[in-house]
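Quick one: this structure, given as structure tokens, is what I'll be asking you about.
Excluded from the complex is one protein chain; the other protein chains are retained at their positions.
Entry: chain A
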Amino acid sequence: MSDTHQQSIGYVRDSMLPQATPPASETGAVKWVRQNLFLNIPNSILTLVAIFVLYKLLAGFLPWFLNGVWDAPSIRACREVLDGDAGGCFAVLTERWNQLLFGFKYPSELYWRPTLAFVLLFVAIAPVLFRKVFPAQMLIFTALYPFIAYFLIWGGSILIPIFALLGFVAGYLVYSRFVTQSFAMGFFGGIVAAFVFWWITGLLPIEGILALEPVASRDMGGFMLNLILGTVCVSLSIPFGIALALGRQSDMPIIKWICVVFIEFIRGVPLITLLFVANVVLAYFLPPGTNFDLILRVIIMITMFASAYIAEVIRGGLAALPRGQYEGAESLGLDYAQSMRLIILPQALKISIPGIVNVAVGLFKDTTLVSVISMFDLVGMIRGPILASTEWNGVYWELLGFAALLFFVVCYGISQYSQWLERQLQTDHR
């Protein structure tokens, strides 16, 4: 402050007054409690009732959980330790941990293989789920992952997955060679080339060359089986669903009707029925002596089932797009494949995300239905070998609660991811 003003200004405040605090009843926790829990009499009554119910639930659950026995050889030993107190017998989870995860026939010295495949799964799906975070080159690993996972889980000669992969490559080469002449020619040529390649290599005596110890499909089980079925079927049913939805919209009547009949038929049949067909009836149609892998049959059925649903969800998304989007794409000279891939599907799929996730979550939980056709997935293991054993007969809550928890973690994760993805893709009205 300069001297000239010293006379004219009598008083200048040189520090801020401390702020007065608002009344205690209007801030923080007190205000929140008052506004949300005790605003008026009915509100207060509801709050008290809710608190009482919560108390009752926790009073039942917490002692049972905290008192739980984690280390005992059988349910009787559990009861002896508890000695009449309330408490869960979680020892079954620790004792049968490997059976719950891998089933009871998978060789225990090979558990590292599915575990490794499980860890690699995250590496494989990361670039698909979080495109902006991970480099696009990681998608190469994603493409190779199915073959690596097959080799790890099923074992056998490394040439099997390599030949399978090369079959796809051969199909693609033939496709790209002929697609310039006509799409249909490239498409069917590619399929034929791949099958011919697989058929020829199938005749080669490759057994035991660079092999891991083979594990048969019927030895798969536990949560591993649910994860295999869930991952494979979800990732297959989305592309098939897209193809069916586009086929249903097609101008070509034969393609259209094939898709309509397929979708309507599959949606009209319970999944259990399809699984029984996979298990029993399909064998009658196949030539005698063919050994058509059971897991493969189940995968085909669940994929068909889920893709019919996903097709209808995506059809809804396609129908929601204004006609102008198709016209805009067409007027720029984009061909059908380009306008679908670049303009229509990105928007239609974005609209369809909640529906697709709904189907995916439902599908993942439906993989437990395979326990009905005597496959020992997580629920099959619990209902079968574990609960039927003399040691653990009667431990329902702990086992089924654990199964519920595993499924909940996965499904909640999927749901959270999809909500995040929807926010990421939100480009209008920002």
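Annotations for the structure displayed:
By our rule, a residue touches a chain if its C-beta (ideal position, glycine included) is under 8 Å from a C-beta of that chain, and two chains touch if they have at least 3 such contacts; residues count from 1.
In the analysis below, contacts and distances are computed from a predicted model.
From the set "3-oxoacyl-[acyl-carrier-protein] reductase", "Nitrogenase protein alpha chain", "NADH-quinone oxidoreductase subunit J" or "Amino acid ABC transporter ATP-binding protein", the protein name that UniProt assigns to the chain left out of the figure is "Amino acid ABC transporter ATP-binding protein".
Which of A:Val261, A:Leu342, A:Ala388 or A:Ala404 touches the hidden chain is settled by the complete complex: it is A:Leu342. Touch with the chain that is not drawn comes from one residue among A:Pro135, A:Gly333 or A:Gly394, which is A:Gly333.
Per the touch definition above, the residue from A:Thr142, A:Gln249, A:Gln325 or A:Ser418 contacting the chain not shown is A:Gln325.
Touch with the hidden chain on the side of chain A covers residues 322, 324-325, 327-335, 338, 342-343, 346-347, 350, 425, 427-430.
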